[in-house]
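Down below is the structure, laid out as structure tokens.
The excerpt is restricted to a subset of chains, each kept in its original location.
By written order: A and B. Residues from 1 in each chain.
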Amino acid sequence: MTRPDGRAADQLRPVKITRNWLDHAEGSVLVEFGRTRVLCAASVTEGVPRWRKGSGLGWVTAEYAMLPRATHTRGDRESVRGKIGGRTHEISRLIGRSLRAAVDLGALGENSIALDCDVLQADGGTRTAAITGAYVALADAVSWLADRKKLAGKKAPLVQSVSAVSVGVVDGEPRLDLAYEEDVRAGTDMNVVCTGEGGFVEVQGTAEGAVFDRPTLDRLLDLAVAGCAELTRIQQEALQR
Amino acid sequence: MTRPDGRAADQLRPVKITRNWLDHAEGSVLVEFGRTRVLCAASVTEGVPRWRKGSGLGWVTAEYAMLPRATHTRGDRESVRGKIGGRTHEISRLIGRSLRAAVDLGALGENSIALDCDVLQADGGTRTAAITGAYVALADAVSWLADRKKLAGKKAPLVQSVSAVSVGVVDGEPRLDLAYEEDVRAGTDMNVVCTGEGGFVEVQGTAEGAVFDRPTLDRLLDLAVAGCAELTRIQQEALQR
């Protein structure tokens, strides 16, 4: 069986992480998984939302969105429609939860970091690219805080890295990092978020057409764990440049 | 280790399914998982949304909501706030996808079934109770269509049953069907939707505090599969009454 772009079933698309893509943001990354391109900006604010004040804990949130022409055909702007769709809400929440797993909120002190993940071009796997890129932007924002001595104590707020990848069953074959063309044909679709050490942060599998059994689930998890390990290496390389 | 309500780690709360709780709906169920109480109403409409017309396929959707005082403290109404929150969107989409897995949309013909799952009282596991109850309401609505000869052909639209349960790690122990009190303390939280034959429809696991490893994931899946098998039995019993 061959994939449309000639990749092996367990192979990622070319992944590129460009740091400091923006001049104003405390951390910013243009992350590319093949033709999927997501701009991740980390914005630091001193202080935390009202319900958290005085707790000594920081806060990390995320907002995901797509530019109208990120996709094959133009989509309406959510600002014009006056409301955010369910898919956008769902992904924003996933990214926020995933990134909070990377942070010791006590060590962050009463600082807030907002991660804006805007999809400039979509070709499958936008949410997993967003998480992978946002982690690097977050790491830069945390360094920015450390450089300015704005952290609460001596502990480093980043306790582990996180990365994410999609896996799915296409034409009966479990595959890593689906592009759009494969994604629409996938019978089962799973997004997995792992830490740099290989622990699970999120596992979200959906039978799009056919129900999946335990051996398939196991094979998909194997692919995802290996993919995340490779993404972790790419994140580390980017952070060392 | 003892659970707050004295259950074994692999034991469901008392589950009760009351059919025909409403007089007007084509199918309706009051489902109770312990103190969690969800009213599931299935509404049949002839015809399908515009984008689906002429396809010969039917449509199944779901909307989930909570009454303001379903919870320990009163929550604002989403209608008053003027927008639906991310959690509500996310759960409505999950219920819709899960129930569509039970239906052959071609055999349904161009009919629509809307499943309204309104949480009258919440004590953990509201989305899984909603899926489990909505399946029974859906089955009744399909019978209503069959009785009135409104189906497309001879094939039965219900191809498999679905049920759902939550599992989680509380105090280090994997447990089935968490009540609210356990849910807030869970380190890992997973919702699993299975078919009556034990295939997976959805697996959604989240590390709320601590990352989880593969053996924990495996143990949680075992518990969930067994729990869904028991729920399937209860659904069948309810449908035979």
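Convention: a contact is a pair of C-beta atoms (placed from the backbone, for glycine too) under 8 Å apart; a residue touches a chain by one contact, two chains touch by 3 or more.
Computed from a predicted model, the values in this text were never measured in an experiment.
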item: Copy number across the full structure, from 2 displayed chains; value: 6
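Going forward, only the chains that are shown with their structure count from here on.
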item: For chain A placed onto chain B, the superposition rotation in degrees, Cα atoms, nearest 5; value: 180
item: Centroid spacing, where centroids are CA-atom means, of chain A and chain B in whole angstrom; value: 28
item: Interfacial residue positions of chain B with respect to chain A in the complex; value: 83-87, 89-90, 92-93, 97, 101, 160, 190, 195, 197, 199-207, 211-214, 217, 221
